[in-house]
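Every protein chain but one is kept in place in this view of the complex.
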Amino acid sequence: MFAYILTRLASLALILVVMSVLIFLVTQAMPGDVASMIAGQFASKEVVDAIAVKLGLDQPLIVQYGRWAGGILQGDLGRSLVLEQPIGPILMEALARSLVLAVVALAVVAVVGIALGVLAAVRRGKLTDQMVSGVSYLGIAVPDFFWAIVLVLIFGSYLQLLPTGGYTPISEGFLPWAAHLVLPVVTLVMMLLARIARLTRSSMIDVLQTNYVKFARAKGMPESVVILRHALKNALLPTITVLAIDFGLILGGVVVIETIFSYPGMGRLLLFAIQRHDLPLIQATILIVSAAYCLANLTADLLYAFVNPKIRHGMRAS
Amino acid sequence: AGTLKVSVDSNLNTLDPAKMKGGQEYVAAYLIFNGLTVIGHDMTVKPDLAERWEHSDDLKTWTFHLRKGVKFHNGRDLEAEDVVATITRIQDKATGSTARVNFEIVESMKALDPATVQFQLKSPYAGFAELFGERQARIVPRDAVDTLASKPIGTGPFEFVSFSPGDRVVLKRNANYFEEGLPKLDEVVVRILPEAAAQVAALTTGELDLVWNLPLEAIDKVKADTKLKVDSVPTSTWDGVIMNNVVKPFDDPRVRKAVAMALDKQTITQIALFGNGTPTHSPIPPSHPYFNTDLKIAKGDPAGAKKLLAEAGYPNGFEVTLHTPAGRATRERLGLAVRELLKPAGITVNVQRVPFDVFLKDIEGKAGFYIDGFFSRPTIDTSVYPWYHSRGSWNTALWSYSNPKMDALLDGARQAKSEDEAKSLYTQVQALAVEDSPGVIPYVINHINGLNAKVKGFQSHPMMFLDLRNVSVD
Amino acid sequence: MMTAPQAHPTLQPAAAPAVTPAPAPLLDIRGLTISYGNARGTLRAASDVSFAIRPGEVMGLVGESGSGKSTVAMAILDLLGGGGRVDAGEILFDGVDLRRLPAAERRALRGDRIAAVFQDPFTSLNPALTVGRQIAEPLIRHKGLSTRQAAVRVEELLAEVGIRDPRRVAASYPHELSGGMQQRALIATALGCEPKLLILDEPTTALDVTVEARIIDLLAKLCDSHRLSALFVSHNLGIVNRICETVTVLYGGVVVETGRTGRVLSRPAHPYAKGLVAALPRITADRRHRLPSIPGTVAKLSGAVTACVFAPRCPFAEETCRSQPQTMRMDEAGDGVRCWKADALADTPWPDEESGAARPPRALPQRSAPLVEVENLRKIYGANRSILPWLRRAGTVAVDDVSFTVGRGEVVGVVGESGSGKSTIGRALLALTEPSAGTVLFDGADLTERVKRGDQELRRRAQLVFQNSAASLNPRKTVGAAMDRPLVLAGKGDAEKRRKTIAGLLTRVGLPAAYADRYPHELSGGERQRVNIARALATNPDFVVCDEAVSALDVSVQANILNLLAELRDEMGLSYLFITHDIAVVSHIADRVLVVYGGTICEEGPIASVLRPPYHPYTEALLSAVPRLAEDGQETPRILLEDAAAAPGGRGCAFAARCPRKLGAVCDEQAPPVHETADGHRIACHIPLATLAERAAVFPELMEGDARH
Partner (left out) sequence: MTDATSVRSVPRRLNMSSLPGSLIVGIVLLAPLVVAAVAGSWLAPYPYDEMNILSRLQPPGPDFWFGTDEFGRDVFSRTLVGTGSSLLMGVAATALSLLAGVPLGLVAGYKGGRVGETIMRAMDVLMSFPPILLGILVLAVTPPAQWKAIAAIGIVYVPQVVRLTRAITLELMQEEFITAARLRGESATYILFKEILPNIWPPLAVEASLRVVFAILLGASLSFIGMGAQPPSSDWGLMISEARPFVEQAPWIALCPGFALAIAVIGINLLGDGLRALLDPRNTGAH
């Protein structure tokens, strides 16, 4: 197990190194450049060049990369060229907000999605099953931005129940904080629920047909115990994978939802950086997102082991 | 008294006025900083940090006398050296200020004493005082320029408290503000809400007090709400159909003329602005006394355009790509309207949206045919000269239009000694601009703010500034 | 030589009146009719099934695969899944009709008064919960024990089923236990609430013979000591013979015969039962014998029973059989048979059409070079020499220094417990895995080397018949397509010619040529295995490895396939490496046999010699564990092996850790010497040959046969 984690961490480090080079090269290949962005409309070439020199953009790529990577190794994510601020605090703030969104949304998705999936599996072919499918279809059939707008209109404009956007730190009180999260979370849930529910349903159906479930029934266990204790734990593996992927997705930014709900998370930060061609900001953001994604995957794999002792065993062996 | 919550629709790149590019940023600039002069609601120049100013007869030496007792937010007194430092910084190419071109005219400057600063110009310029009303020419403390982008210090009515990119800028009342009893508000929160629907919803729920530059689609809704109101003012901010005069087929004036003829400006104003603007000939708005009322606004004459095209060697029209910057709804609509209106004239337009950074780098000044737009300028000269004079800064980059007659008219207007002289010259400029059609300027836009009825004392500014000095919320 | 069962002169006349009132049955099933329904229609899985189990009695339920055994067992438990429905009948438990009880009350009975153990311990335990917790569940549920009390009881129970370290086992997860231990844990679960009725659905099928023997002994003991009644579902007649007092034979969802075990198995009255008993391979020294088999397959029933269900396959069937449903005729002793001709056929054995016919004796192999030569074969799995220290691993030794030969036209059997390396040897022979050391010569050439060089020609001469007939055919290819490929690869003619070849091959293995268009799922297990064999033959091989090729099959189907393989050997001179864990099967088909344990060959020799003393201690245990029918001879005492504590390995004898005759340290520390006798019989053991030869024969009847010859 320990060896397994070590191996995984080593490969994670390797991935991040590869990613850093890739990110660096790829962002360099992006059209547009920050100097002309800063110079603005119709800046003459000398102006753009002057800015480029000032920002050190004229140096060879390898030097730029070395400086960047060296800084990151020392925990310095660099300075945003456009915002003229150190990237670290900005990024961490956005990350924290995305994290909040991801954790809350995924908690809801996991609980509701798994519950719906289990329900549908248990009542396979019955009305409940079809209703669950129906609801999940509705969730994926309509683009997230459409849901988002409809929610804004209903809960913001008409019912005036919830704030329509923005973010309030929890330090300003739990209720305002929670109120600002409701709509983005609901939209995300609509978007992600279907997959989780369907996945849980199908693996639950498989597990419900296994011998050990039958044996649990033969022991006279009531259905609730059979389903929750015996079946569910074993049915969760694929669900966990997808949850981890979704976690990475939300951390990486759900631009559309963040935009509509004015949620200052990673997605909008990245989009901002891309639109302003702020390379250090783009690079740092993607690197952090990648790292977060890899960590989410690792966590999922460790969760597997927690859920399934056999895999724990396999980890020790392989 | 109270807190005013106002929204802008896009993130602020910087709080350093010299580097500002967008309307949202100017909102902050106007609240935090002052210029030597200010453009008033009536579009005339007024004293701001400079109490008064005088110029030599040849219009080449300008002396400004600073107001006494003005303090920066950090407590230091404003001095003439700060003005010199501010302008020097703008002139530095590496700063990347778009106001740099304005101050190219300055030969030299010096602080005569802590309260007096003098400028020597390369050529006579009557509108020099107005240049200090420009958005980027905010006076900044010379010892704190490096942190302006994230921690701006100015002399303005509000002091900077915090900026969280993508989320909000928080400002508080400047207790030492030099205008007695102003500002009235204790606090201003500028929130960044990119989605129009969210802005309007927030305004309805009272989460916001004011929506700066209200999305056009939402005007009807805000108007319908009795708790809300709409405040609007005509501006000389314009969008244009840019034709590069050195790129085929637009190097032929007949082609440009044909395009201009085919475009029905009234219709375009309807489509792009839902009527919230006024058709015009040039950046001079119809509300301005210099506006040429004799000229007819183009009504759209595809037949005439076809004829001209045939003369220019395009009897069957041609196909062309029109670039529009992505995310600017009005300009995107303008692009689609152009596409539609040029169709009967035989011109096939392929609209192509381009991300803004790419637009800046690869389209503006390089492509043949695109949609662009410009904020209103403080003076008629700054609104016209750079676009139409053959050495005008925008012109050389935008459409490379060159007509000696136009140059003569514009140079003359700069030194015009009387209003009438200036008016007559500018009237001819407009006629020539329509005749040569270096590009098509279909309209000037109304600046519209949506606000809660409880916001008192607010007036929309034709320069799209957010003037909150007299505003209060109860 | 097997003989047909003789009619017993003391059989009571069917009409004799009852003398002693039988005790009221604990479980009384009356007229149980069960069907599975889905969109395709309904399938009658049990029709009018009636039988009774008296208190303290163990009843065997036997019958071909698919005859409805599990269905009946599950119906008692109310666990018929997937569209199964009881249409009619009563299930009286202690006089109460379970079917009338509300679901909750039935559930309360389950695990408490009626407990169950299923076939496969590996899948019956939840991989995510500790074994102790799973055993404790019913105790907490039904007996209201606290978690702590339950934990104490769990350890008692585990100890009772013979687990030496109950505490550790209770804290383990299923995958950490061996199959035998898992099955014991299941039995402990079932016994926990002291049930009155135990339902055992093939509880040992998935286990090794040696482990199986232990479990069966344990069950017999427990049933006895707890005065348990049990329904024992199995198709293994030997085990039923060992443990059951009475037996009920199902065919096509219908009870065709029921009675006391000894009577039914020695003198079956119903034609199907006759066939079943006859098809069972016996330990025998006469490997020229063909097994009797029951031709055809079970007909699936959907409607009401209108004829004898066995009539289509019955060699004694007459017109009446096909037009009239049969009734069960019971006598007082509780024996019953559902065949109107039973009395008339009482003395007629199952027809053995082939055994009588004279077959040309196969030419004995010439003394030429052997076809396959294996020398010092070693295979280590999972060794890793990584630069990263935490990744380095020594790996498992699957095969440890094995040498043997297979002659042309020879059948070499390989027996040994699960994991002993049988399959690995087979795979190495076919160049499917690369040996870690040693050489495999095929017809004098190094096969692995050839294959590596891209020469597939030699490889085609060595083929494999798999255990799992379903997994070895691509479900998305028709039989024809599967068989076509080898021909295409061998460049055997155009499409038309190949089709002819395929038809010929199918006919050769006894399938209609039209089967070429079928998909694997449209075939029965036996048919699929035939297709497998036909496919292996398509390349015209000289050598076929049969890896548990008949283990998954029903006795009657197994008999069929064994006959087919023997025929092919005789006619085409094929050589086989026959891997199995069934000694009877090996004794039936093999010329020579290798007994492997822990990756080493512990005994090797002609089959007749291996079955007779001297025995290697492991061979002796293995042979003693073979379940037998009563008529096959006296039950000899079983040599029960402890569960393996650790994987075999190290310097000494692989079997040392479990050897009941272990001498001492020498066994652990020195590789055993090989004793060889004149006829090529070799035993690797520290115990002197003479001492080994002193042991009594496990199959005394073979010794008699010896004397006779």
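The chains carry the letters A, B and C, assigned in the order they are written, with residues numbered from 1 in each.
In this text, contacts are C-beta pairs under 8 Å (C-beta built on N, C-alpha and C of every residue); 3 or more make two chains touch, one makes a residue touch a chain.
Bear in mind the structure is a predicted one, so any value in this text is a computation, not a measurement.
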Displayed chains that the missing one touches are A, B, C
Touching the absent chain in the whole complex: find that residue among A:Ile15, A:Val53, A:Ile205 or A:Val225. A:Ile15
Sole touch to the unshown chain from B:Pro47, B:Gly327 or B:Gly412: residue B:Gly327
Touching the hidden chain in the complete assembly: which of C:Pro121, C:Gly336, C:Gly480 or C:Gly652 does that? C:Gly480
Touch with the missing chain holds, among B:Ile32, B:Ala196, B:Ala345 or B:Leu466, for B:Ala196
Touch residues of chain B, complete complex, unshown partner: 195-197, 215, 217-218, 220-221, 267, 270-271, 274, 321, 326-327, 329, 332-333, 335-337, 339-340, 351-355, 358
Those residues of chain A that touch the unshown chain are 11, 14-15, 18-19, 22, 26, 29-32, 137-138, 140-146, 149-150, 153, 157, 195, 245, 248, 252-253, 255-256, 259, 267, 270-271, 274, 282, 286, 289-290, 293-294, 297
Spell out the interface residues on chain C facing the chain that's missing from view. 38-40, 430, 432, 456-457, 459-460, 463-464, 466, 468, 471-478, 480-486, 488-489, 495, 498-499, 502, 516-517, 519, 521, 535, 539
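Simple rule for what comes next: only the chains that are shown with their structure count from here on.
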Indicate the whole-number Å distance between the mean C-alpha point of chain A and the mean C-alpha point of chain C. 52
What is the distance in Å between the mean C-alpha positions of chain B and chain C? 90
Taking the mean of the CA coordinates per chain, how far is chain A from chain B in Å? 40
Report the residues of chain A in contact with chain B in the complex, numbered from low to high. 31-33, 35-44, 46-47, 50-51, 53-54, 82-85, 90, 93-94, 149, 152-153, 156-157, 160, 163-167, 259-262, 264, 268-269, 272, 274-277
Considering only the defined contacts, which chain B positions touch chain A in the complex? 11, 13-14, 16, 19, 21, 92-94, 96, 98, 100, 149-150, 164-168, 191-195, 197-198, 200-202, 204-205, 207, 355-358, 360-362, 364-365, 372, 393-394, 397-398
The residues of chain C that touch chain A in their complex are 77, 79, 81-82, 107-112, 115-116, 118, 120, 123-129, 137-138, 141-142, 173, 175-176, 186, 189, 382, 388, 390-391
